[in-house]
Structures are given as structure tokens and as C-alpha cells.
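Have a look at the structure that comes next, please.
With one protein chain held back, the other chains of the complex are shown just where they sit.
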Amino acid sequence: MSAPLLRVENLGIEFGPADAPVKAVDGVSFAMAAGETLAVVGESGSGKSVTALALTRLLATPPARYVSGAIQFQGREVMTMPAPELRALRGKQIAYIFQEPSSSLNPVFTIGYQIREAIEQHRPEVRDVRGEIVRALDLVGIRDAATRLGDYPHQLSGGMQQRVMIAMALACQPNLLVADEPTTALDVTIQKQIMDLLRELKSKTNMAILLITHNFGLVSDFADRVVVMFRGKIVESGPTAEVLRHPQHPYTRALIECVPKLGQKQRRLKVIDYAGIN
Amino acid sequence: MPASTDAAPILEVEHLKVYFPILGGVFRHQVGEVKAVDDVSFTVQRGETVGLVGESGSGKTTLGRAIIRLNEPTAGVIKYEGKVISDLSARAFWPYRKKIQIIFQDPYNSLNPRLSIFEIVGEALEIHFPQMSRADRRERVAGLLKQVGLQPEHLDRYPHEFSGGQRQRIGIARALAVGPEFIVCDEPVSALDVSVQAQIVNLLQDLQEELGLTYLFIAHDLAVVEHISDHVLVMNQGKIVEAASAEAIYENPQHEYTRKLLAAVPKL
Amino acid sequence: MNAPVDESYSQRLARRFSRDALALTGFWLIILAFVLAALAPFLANNHAIVRVADGQISFPVLRSLEPIEWRFLINVPLAGLIYALRRPLFRNPQRGGLIVAVVVIVVQIALAFVQPYNDVTNDRTRPATFKLMPLIAWSPLESSPDALVGPSWNHLCGTDSTGRDVAARILHGARTSLAIGFVSQVIALGVGVTFGALAGYYRRWVDMVICRFIEVMECFPSLLLILVIIGLSDSQNNMIVIMAVIGLTGWTGTARLVRGEFLRLGGQSFPQAAQALGAGDLRVILRHLLPNSLGPILVTATFGVASAILLESSLSFLGFGMQAPTPSWGDLISEGRRFIDFAWWLVFFPGVVMLVTIMSYNFVGEGLRDAVDPRLQVK
Partner (left out) sequence: MTTYILRRLLLVIPTLFGITLLTFLLIRLAPGNAALIKGQTGENGGHAMTAEVREQTIKLYGLDKDPLTAYGDWLVKLAHLDFGQSLVDHRPVLTKIRERIGLSVSLTGSALVLSYLIAVPVGIAAALRRGQRTDRMISFVVFLLYSIPTFVAALVLILLVAGGDYLNLLPMYGANSIDASEMSGPAWAWDRIKHMILPVICLTYGSLASISRYTRVSMLEVLGQDFLRTARAKGLSERRVIFSQALRNALIPIVTVFAMELPALIGGTIIVEEIFTLPGMGQLVFQSIEARDQFVIMGVVTISAFVTLFGYLMADILYVLVDPRIRFE
């Protein structure tokens, strides 16, 4: 295999006062190959979202502080990248979709305009921007795309809003899509639609996906590899099937076991014994 | 339906409707109505857990709130221990507030941030047992905290000093303070991490065993509902589309919507 | 995020507030202004604080005090002392407030029988073996032979057209100005909180009616309304009338705010939990909703005090000020403006004092707003 698409090494991010820092991310290292799907699984406060935002230095400093580490995307160092280059990376190479589609879209601009912004920013060569926007909306399964261009975000349902977010992210054909809990705010049936859409898009393009989630269930038939985070550290990583079937780390095991499973009625749920985790 | 139906049910809901008016037009007159709960009937036996599952907007929360009279029913009858409680005045309903209680979803805004844990849990006692002395109240609240897995030292702390799971325990202690028989659990674990969710679910089950409580357990997570419930009601657009035992819902779903819901749950 | 976990809401407020240097300075300046105003008779008076003559020690300044000043000087330290000692003194410290109230009322009744002295002696000129005069040895209403003289050691801020000491008048006028700001806002708060709470809690038609009422009141420019009310009434423009009129025309902002807070908090589940427990409306309002709206209420009240002091000065300028025994700062400034060409001190000193006070209130308000508004917290 050639050089990895993304390599994160010893990433460390802190919040709070310098004398009593909260280590949100503590020595995290992982790599992704082009076209690969990697899932980062962890509970709230595990540092998974912070890691995702750090990939293009989207965390505001302050309050965040990058204390250590290197992030290489296609061989280029992101941590020291000057601002114009960084902006060219964001959206063009690495695109994001977020947890809450309703607050992630600007309420005062039409969805067409918000997609247009991305295209105009990164693909100035495109002549027929409108056609490109319609194509992007078509791709994510929004019917009558040409007439929905002028809609404002609040006129769409949550699932539709997330589709718009995906269309916006894909409009510049990024090499990496970071999906930060893309379905947490949505109902299960909508969640299934969005996940099916992502799976379909993944098969169409050679885009790598970094899926941030707290739900092991979403991971099993979606990700190639899994990284499990706990309190800012990676406690386990490996191929998805491997990790799910034979979790090595007690935290991973406990996390999988404490979730009730349909059709496997237990009398009591397993509870994570934090004292037993190093 | 349960095999042992000889005992009278603790709660009977018959043809319950909760409609909210849609005001519109220049004069804000009623131009329509949201049928949040639309002709719903079911019964709950003493000591069992009935799970109520549905997606957002299905009316499950409105149904739960109607039982404890946080929403006024539009039509239909709610009977508690055989007595109709849905048409009681606020004053006449008051005694039932000791018997029926509720646990809320969001552990972050269900506790008054300006009150200490003693004040929050003790308020229930202040309201229903005004003759109780402060010392007795403190003792009782300390006991309740222990019962839900917190320390009596937490008595004089404030909500923001607690984690989400601990707050949910405080909410449970508040509901237990008046000694209820029936508790509406309105998505009590939806906002929690999976590991904390397991703790709270176990706690609820322990309390049920210990105190003989009856639960109406509302959630959108089918797996959690299946785990905790004896019977499951599936709600969609204000109606109960399927009611069956927890096993049957999974083994042999009857309604198309239930099947769709089951299919959408990611499998590990 | 970086906050210590074990601090209460008010501690968190205090911490955020005290990070703001301007607000903190403003806060202490206001405290200073109130202390100076309370101690005005001891700071500017023609009675000596201590006087030794004919082998006798006397404290003439005490004889110059009005009954109300006596009450104030006895009650405030007394109340403070009882409150400070409530833990060692009482079995149940929670009742401390009640005991303070009882003691204060008893003292009030006792003092009602104290006859005021009507003492017009002037210790500045009276001979004595030893005397300690106040910092400013002039009473606010006393005329010296030197009219319209500039600042000097004798008259720190100069004298006015009838020879009265400007510094003494500013110091005593502080009471009037501070009281107007404070009392009028207490009135405005009372009305505003009541209407806002009713509208935000009961919603529906109550809200509808109250919102219309607020809108009606807001359509009248308050200065105009106050002028008309005072202009059309025949009563003497005493302090109470001015305070009441400013308060009764200035409550709409508070009402809107409280209404908004109640609507917001009503959507959260803790008031609903109380209702589910069978708590009555009054309990939900007073124990759950109101305490959680206090921060923003405090903010508007603070800004309100500043604008009330300004408003009163405008009234003085227009000739509709009050006829109080001691003039407000606004009165001093508008009296002085006729001589502004050559006696700058008449406007300058009261102007600066008023400016600093109003700014202090505004900075405190601004600091509080930054501290209480969760929407403004840095993410």
C-alpha cells in the first residue's frame, strides 16, 4: 500500500487553565488509507469529536490548545500549515458533516447558496454552478433538486437537512469525509436512510470516511476498521469484525456488553467496571 | 395479552385523545389540530413494566404526560385502580400525585439549578407532608439518596456538581419521595451514554423489585424497551399500531411499522 | 469547561463578574458612594465631630442629625451585627433574618419617641479648647459670605451664587440622587416582575392583555409622560412623587424580560416536575421560575438605576425637579448652568460625580450581563 491518506501521530489537545489542564485528547495516533472507512467509537467526553475537528484545526484556540502531535494529510503537515493552504484543505480535501443538521446550516441562506459557497470557493473552474448544485442534491437523493435550491433550511426535515449537509460536503469531491455523529439527532428510521446513503456514496466514489459515533451498532456493517477511545486515549483498534467479535480491551468488551440487544433478553445489563480499566 | 388477567389493572386508558389546536390565520383561530394522541387504549397491570416506543412526534411523550395531567386529555378516559381520574379537577387529582409520578428525559434541565439536592428531593415531602419536621425530611431524603445509589453527603450539593447519570438518580429520588406506585419514565435514559444507561436501567429494575412499582417506560430505543418491558406498545402518529409482549414484538412483529422500526435498528 | 465544579451559581457569577475590571471598579465605586452618602453628616457639617470646651467633651454632630438619620445609623450596624453573629447566637440560624427584622422594628418604635434637636449652632466659628471639624466644615444649606468663589482649601469645590459650599451640597445631594435611582427601580422591578411573571406563566389571554399593556406604555416617551403627569398634577413635587412616576413609567423592559425568561424556563422540565408533584402556581413561580430569572432581572435593574438618575437630572433641568431639603445632583448642575461661563466648578464637580456614578452602574450592569448570559459564554 502507498503512503496513507491521513496520519495522526501523538495528538494531544488540552482545554482549561494551563495549570490544571483537561486533556481532551492524549497521545492519539492512527492512520487512514485512501478509500478506507474508519470508525472512532467512544462515549461522550472520550475526545472523539475533538480529534475529528482537530484534523483541519477547526478547534478555536483558545479555549483549546494543541499541545503535541503531527497530522499529515497526503504527506503535508496540517499542524503548521499556513491559513490559506489550510482553507484550501478544508472542504476541498477534507469535508465535514456534523451531529445537529438544523444548527449546522445557516438559517438565513438558502440551501442552494450554501452549497454554491463551497463550489465557488474550491472549484472556480466550474461554469455551470447551478447545474453542479442540482447534481449534488440529486446525488444525496433530494427529489426536485432544481426547485428545492431556494428553500431555507428550516423548511426541510432533519433527515433532509442532513442530506443537504452531505451534498454540501460532497460538492467538491473530497478525499476524506469526516462524519461527526451524523445520525445522533435523528430517528432510527432516518438514521438508517442516512447510513444507507453514506454507504452507497462510499461505493460510488473512492472517498475515505471517518465516522465518529458512540453507537457500536452503526459500525459493524459500515466501517473497515474501528478505533475505540476512552478518556482521550485510544484503547483498542483493529478490523471491525475482529474488534466486535473478540474485543481485547476490557473497556471495549464492557462497552459492547452494556448495550441491550434485540432478541437477546438478559435479566440485567452488564455495567462497566471502571475500576477494572487500567 | 398477559396470561394472568384476573387481577384488576392498575391503569386503564380507554380511547384517549390529546389534541393540540393549531392556531392560524389573522385571528389566531383554530385552523386544525395536532392529533398527538389519537384514540389510544391500553391497560397496565400492577407491578409490570409497559414499554412505549415510537419515533419523535409519535405522541409517546404526550401520552405519558397526559397520565400525570401535565397535558389535559381532549377525550377518553384514564382510570387508576378502577377510578376515573381523567376528568378530576386539579384539586381532586391532587391525592393521585402521591401515587403517580414521572421521571424526565433531560437530566440537565429537570433539576432546578438554584436548589440543593435536599431542597429538590425534599420539596415533594414539603408539599405532601407539611407536618414533617425538617430533621425528619433530611433523614428521609438521605435515605432516598442511598436508595438510588448516591451518598447522604450529597444532600447539600447543587445539581451542576453531578454527572448526567447522577442527576438522573436524583430525578428518580424525587419521584420516589412521595412513595408512588406508578411511575411514568419519560425517556429516562435517552440522553445518557450507553454505560450510564445500563446503570440507570438496572437501578429502575431493582427499585421495581424492591418497591413493587409499576412503570410506563417511554423510549425511542427499541432494544432498551424490549429489555426492560413486560409488554410493549408501538406508537406511530398518535396511534398504538402494535401491542404485544416484549418477546413477541421482536420474534413476530405484526404491524408493518414495527417491522420497519426493527429493521432500522443497527445490529451489532 | 474550565470552571471548578464545586462552586454555586452565585459563586460562578461572582467569579465571571470579577474578571471584568471595569465592572468591579464600578461596583466598589457604587458601594463607596452609598457609604459616603450615609456618612454625609459626618463629612460635611458645620457641627464639630468632637468638641472640647469648658472642660466638657461633646459631640455636636450627633445633635444635628435628623431622626431618620438616627434610625439609619443605629439600625444598619445593628442588623449587620445580628446577621454576622447569627450562628453563635441562635439555635436556628435560618431564622436570623426574622430576628433581625424584629429587632429593627423594636428599635424603630423606640426611636419614634426621640425628639430631634433643633440645633443651629455653628461650631466652625465657636471657640473651643479642641475641636475636630468634619472634612468639609460646611452644611449644605448654609451660606458663606463668599458667593461664587472657585475651589480653595476652605471650599473644596467652590461656592454657588448664594455662597453655599458646593462640596457639602454634592455630598448631601448624593442621598437624594442615589435614593431616586434605587427606589424608582425597586418600584419598576415590583411592577415589571409581577406583570412579566403573570404573562410568562399563565400565557394565553393573560399574556395577550399584558403584552398590549406593555406596548401601550412603551409608546409614550417616558420623559414626556413624566413631565405631563408632574405638570398636570397640583401636588408639590416631592421626592416620593418623582420616584413613583419614574418607577411606574419604567417597568416595561423588566416585564418583557421576565416574561421571556418565564417562557424559556417553562419549557424546561424542572418546573414541570414540581407541577407533577402537586406544587401550586405560587410555589412554581416563586421557588422555581423567579430565582432562575434573577440574573437578567438584576442586569436590567442596574441599567435602570443609571437611567433613572439621568432622567431625574433632565427633570431638574426642565424645572420640574423636586423640592427636596437637599438638592439632587441634577438640581446642582441645572442651578449651576446659568453661571457656566465663569463659574465652571458649579457644573463640573456635580457633573463628574454624577457621571462616575452613572457609569459605574452601567459597567456593573454590563459586567453582570456578560456573567449571567449563558448564550454569551465562550464555547
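Every chain is named by a letter (A, B and C) in the order it is written, and numbering of its residues begins at 1.
Basically, a residue touches a chain if its C-beta (ideal position, glycine included) is under 8 Å from a C-beta of that chain, and two chains touch if they have at least 3 such contacts.
The model shown is predicted, which means the values in this text are computed figures rather than measured ones.
Considering the entire complex, the omitted chain makes contact with A, B, C.
Note that of C:33, C:166 or C:358, the residue touching the chain absent from this view is C:358. For the options C:80, C:231, C:267 or C:280, the residue in contact with the chain missing from this view is C:231. Interface note: of C:66, C:281 or C:373, the residue touching the hidden chain in the full complex is C:373.
Residues of subunit B in touch with the missing chain: 24-28. Contact residues of subunit C toward the unshown chain are 21-22, 212-213, 215-225, 227-229, 231-235, 306, 310, 313-314, 317-320, 330, 333-334, 337, 340-341, 347, 351, 354-355, 358-359, 362-363, 366, 369, 373, 375-379.
In the full complex, subunit A touches the omitted chain through residues 53, 56, 58, 83, 87-92, 95-96, 98, 100, 103-109, 117-118, 121-122, 152, 154-155, 165, 168.
Following the convention adopted for this analysis, only the chains that are shown with their structure count from here on.
Averaging Cα coordinates per chain and for the whole protein, the chain whose average falls nearest the overall one is B. Distance between chain centres (mean CA atoms), subunit A to subunit C: 55 Å. As a whole-number value, the distance joining the C-alpha centres of subunit B and subunit C reads 49 Å.
Among the residues of subunit B, none is in touch with two or more other chains. Among the residues of subunit A, none is found touching two or more other chains. Contact residues on subunit A toward subunit B in their complex (touch as defined above): 43-44, 187-189, 191-192, 195, 214-218, 220-221, 244, 254-256, 258-263, 265-266, 268-272.
Within the complex formed with subunit C, the residues of subunit B that make contact are 68, 70, 94, 97-98, 101-102, 104-106, 109-115, 123-124, 127-128, 157-158, 160-161, 171, 174, 178.
Against subunit A, the residues of subunit B that register as touching in their complex are 55-56, 193-195, 197-199, 201-202, 205, 220-224, 226-227, 246-247, 250-251, 260-268.
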